[in-house]
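Heads up, one of the protein chains got dropped from this complex, but the rest are sitting where they should.
A, B and C are the chain letters, set down in written order, and residue numbers restart from 1 in every chain.
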Amino acid sequence: MTATEPHTHGLFSPPAGNDDTARGATMIEAINAALTEEMARDRRVLLLGEDVGKRGGVFGATKGLYAQFGAARVLDTPIAESGFTGFGIGAAMLGAVVVIEIQFVDFIMSALDQIFSEMAKMHYRSNGDVRLPIVVRAPIGGGVHGGLYHSQSPENLFIMPGLKVVMPATPADAKGLLKSAIRDPNPVIFLEHKRLYRSVREALPTGDSTVPFGIARVARAGTTLSVITYGAMVHEATRAAEIVAPEGIDAEILDLRTLQPYDRAAILRSVTKTHRALVLHEASKTGGFGGELAALIADEAFMELDAPVRRLAAPDAPAMPFNSRLESAYMIDAATIAAALRDLAAF
Amino acid sequence: MTATEPHTHGLFSPPAGNDDTARGATMIEAINAALTEEMARDRRVLLLGEDVGKRGGVFGATKGLYAQFGAARVLDTPIAESGFTGFGIGAAMLGAVVVIEIQFVDFIMSALDQIFSEMAKMHYRSNGDVRLPIVVRAPIGGGVHGGLYHSQSPENLFIMPGLKVVMPATPADAKGLLKSAIRDPNPVIFLEHKRLYRSVREALPTGDSTVPFGIARVARAGTTLSVITYGAMVHEATRAAEIVAPEGIDAEILDLRTLQPYDRAAILRSVTKTHRALVLHEASKTGGFGGELAALIADEAFMELDAPVRRLAAPDAPAMPFNSRLESAYMIDAATIAAALRDLAAF
Amino acid sequence: MATLPATGTLTDHRAAGLTDTDALGMFTLMLCARTIDERMWLLNRQGAAPFTVPCRGQEGAQAGIALALDPTTDWLFPHYRDTALVQRFGFTPEEIFLMFFAKAGDVVSGGRQLTHHWGSQARHIGSLGSPLASQVPHAAGAAYALRLQGNTAAVVATTFGEGGASKGDFYEGCSLAAIHRLPVVFICENNEYAISTPMHTQSPVPDVASRAAAFGFPGVVVDGTDPFAVYAAVREAHHRARTGGGPTLIEAKMYRLLPHTSDDNDRLYRSREEVADAETRDPLRRITAYMQEHALLDGQEIDDRTAAMQAEVSAAAAAAMAAPDPNPTTLLDHVYAEDAR
Partner (left out) sequence: MATLPATGTLTDHRAAGLTDTDALGMFTLMLCARTIDERMWLLNRQGAAPFTVPCRGQEGAQAGIALALDPTTDWLFPHYRDTALVQRFGFTPEEIFLMFFAKAGDVVSGGRQLTHHWGSQARHIGSLGSPLASQVPHAAGAAYALRLQGNTAAVVATTFGEGGASKGDFYEGCSLAAIHRLPVVFICENNEYAISTPMHTQSPVPDVASRAAAFGFPGVVVDGTDPFAVYAAVREAHHRARTGGGPTLIEAKMYRLLPHTSDDNDRLYRSREEVADAETRDPLRRITAYMQEHALLDGQEIDDRTAAMQAEVSAAAAAAMAAPDPNPTTLLDHVYAEDAR
């Protein structure tokens, strides 16, 4: 960072894109619309989290909801992630449909006992007696000058039977998946990449449309190799695909949309077509969700493979540093992906 | 469970093996010996946890230490896993060498913020200024009639840069690895399979001997296929290998000993020899550590493989149920492993 | 505990607002829990079941709590030791044994949970996991949801040990209930030990009730071996909760007369003298003496009831033991709820 590179965005206002609203909605607007519609549709829906009330959340996801639905349904909590997550569980046990906002996913860690031990296991441990319609929304991901604790991608922590995990890449998916999440009778961890909040615009489908879980989206059809990814990396991969397209590398990009359940059939279909797979995520490599995806391919599509299953992921640092140069060194960008595509295509 | 199958063990006294102490030490004795020796060797070593004092821990791992080293160095804590883990971190920042006992790994969840956000990142975030010589010991694993919250195998949660993760399979390894862990300047998560506490005996090496991290042990040499595993599954796999040996299937069994770092070279070496790999663990499959191991093999040993990389792991249930029949249905046993070995050998 | 009164000097049940029938009901409830408890210990020692969690010494407080709550409207987020209390919310002895033997017919979990991890939506009992104090914020959230639904009758009670009261979730749950002035009664069953760890090692203050001051609601200490005193304290808190007065923290002081569980050996950390001393304040002894002193039951009637209870519990245990185990093919049932809302 030097004084000659002015900062145009901040932690609560991540990078923006085209301001032309005629070109559709941003992801944060899509999320806000989904919340508004679901709260209007179902009086049982209760929102809670830090600063979600008057302020509308630090990113504005809950903007206007406090005014529209009142303080009883849009609850500002004290800073007590474990307590208010448990509170949400108790409310859901008694019939509320609960949407919890964790301000940054980095701060979900003290709620992990309630999430892992209670939320994920309640339906199972009660032999189906209790259901917990809860959505835990949390901004995830880096590249926003957030430093070590506002940039993490710990999605793999939540890959656990009993939880569903969603990570949309586009505004329309964010809206449709969030509506599905709120209507799901199970706990859903809904991870929103903060770099995508305002940087992408897209027309939203009209009417009450939802996007089902477990169905991947082909973000780019191709024949040379398959990139299996999700979240913000879908966009980096798409950029990388355009870089290598003129070189005759025609990458297929699969946007998983949901990580639990994840679309095994779509992955196997794509790899069966291309015979080469690159698993890509923003989280660090060792112990990341990419292991699961690569393992699936190496087992169930083994006979189709013409090349090793590659993983491209962040380096094994504890988190993404604040300084811009370190942050850039940490982040996977289109150029790095393009290099990996070339390498895999050449195998 | 029926009245005709008497229970001979309980939660705090898991299955026992041969009582002939001439045949060596159990794992719980080995752990106790390691703690005793290290506390005697280094006055900075401080033990803390629930019931570690007078009672010597619920499994007896700290037996005698309170009497020998006093209440100031063997600290009974209130039930406050996050707080006392943070307390251990603060003590380590000021020069203590801290061994924290979590009574069951199932109860570590409320300490995950201190472990993930503080312990794993402290050295990195301080640019090397702070070091945290901390060992977090926790009994792990099932098959002891412990039910949903005394049987879990969440080792994959801890695969995170900044943490080291150890999971011994034998008494001698437990002792040597624990001594290494206590001397390591980094935070180490030390996971002790409670079914192994008393069921295996082994002579312990004499003298001050340690076992280094990151070096796998060949538990059984073989040529037909490689089983990559750790913890209690090493023993099940060995039993399975003996079952299929007469059928001409000569399994090599690799005991990883440490999961972070894990011995990539040994895995690749074994697969290069056998050309077939089965990744095995007691934890449930989707999102388990097996994904990481299979992904490594599928990438770096791809050209050596004659068969798909298989994973054998528990079913995707939220946890292991209490009822004996359900517990048996959940657990991977030697017969199940033997079937997987046959299947892989026949590919 | 040394300052608590000895056998026979219970609070007058009528002064506490209880009828003779209520008092008899409390005696019976305590006797039932005690009989179940003893049977479970025996069955465990005989190898018929892998685990039990005794409530001996805590039946009195639980009977007091039980009568102060209304199971038709109220909800309970219980402690695992609540073998007496959950019966108020509809658990029968046979159901308790079905849980103990982890049978398919276990209403708590169909044999999935370790025994004594109560729960049943139909019975207004919140599902309990093993991590301590997690149910405290659940209770607050449940009360909030009931309020949102316009339910002004329900009170939510939650019980926990003094050990669990050291956890962040206890404090955060109290805080949330207090901020919203929710109708919650927090009840600590302080039995002096968290496994081997005595109160003075766990807590810097002698009374868990002191923690209520942090949240601005009343904290009350009551003799937990006096069922009628406990009843009165919980009844007052219940009234406060229902009339918009917000939460109360009640600490019932008692003593865990048996080891922590069937897997514990309490000789490792406490003297027989200490246990023997606490036995003089055994709540069942106390109420038994009281029933006689107040001519509610005579010696013969007590013997008869005890014998009848033995028979009832034997029948329940036998029926449960003979019930079918869960089918292993159900292992993956209910990982997720299937139908959309």
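The definition used in the following text is that a residue touches a chain if its C-beta (ideal position, glycine included) is under 8 Å from a C-beta of that chain, and two chains touch if they have at least 3 such contacts.
Small disclaimer: the values here were computed from a predicted structure and weren't measured.
Within the entire complex, contacts from the absent chain reach the displayed chains A, B, C. Of the candidate positions C:125, C:178, C:194 or C:234, contact with the unshown chain belongs to C:178. In the complete assembly, the contact with the undisplayed chain comes from C:166, out of C:166, C:225 or C:248. Residue-wise, the contact with the chain that is not shown comes from B:183, picked out of B:183, B:220, B:269 or B:342.
The missing chain, though absent from the display, is touched by one residue of A:145, A:201, A:217 or A:285; that residue is A:145. Checked against the hidden chain, the listed residues B:13, B:62 or B:82 yield one contact partner: B:82. Taking the complete complex into account, residues 1-3, 5-13, 50-51, 53-56, 58, 76-83, 106-107, 109-110, 145-150, 315-318, 321-326, 328-330 of chain A touch the chain not shown.
In the full complex, the hidden chain is touched by chain B at residues 46, 72-73, 77-78, 80, 82-97, 110, 113-114, 117-118, 121-131, 133, 161-162, 164, 183-186. Think of the hidden chain as still there; on chain C it touches residues 166-169, 171-172, 175, 178-179, 181, 201-205, 210-211, 213-217.
The working rule: only the chains that are shown with their structure count from here on.
Centre-to-centre spacing of chain A and chain B amounts to 32 Å, using the average Cα coordinate of each chain.
Here the CA centre of chain A is 42 Å from the CA centre of chain C.
Chain centres here are Cα means. That of chain B falls 36 Å from that of chain C.
Shared contact sites, meaning residues of chain B that touch two or more other chains, fall at 82, 106, 109-110, 148-149, 316-318. Shared interface positions of chain C, defined as residues touching 2 or more other chains, are 109, 112-113, 117, 129-131, 168-169, 335.
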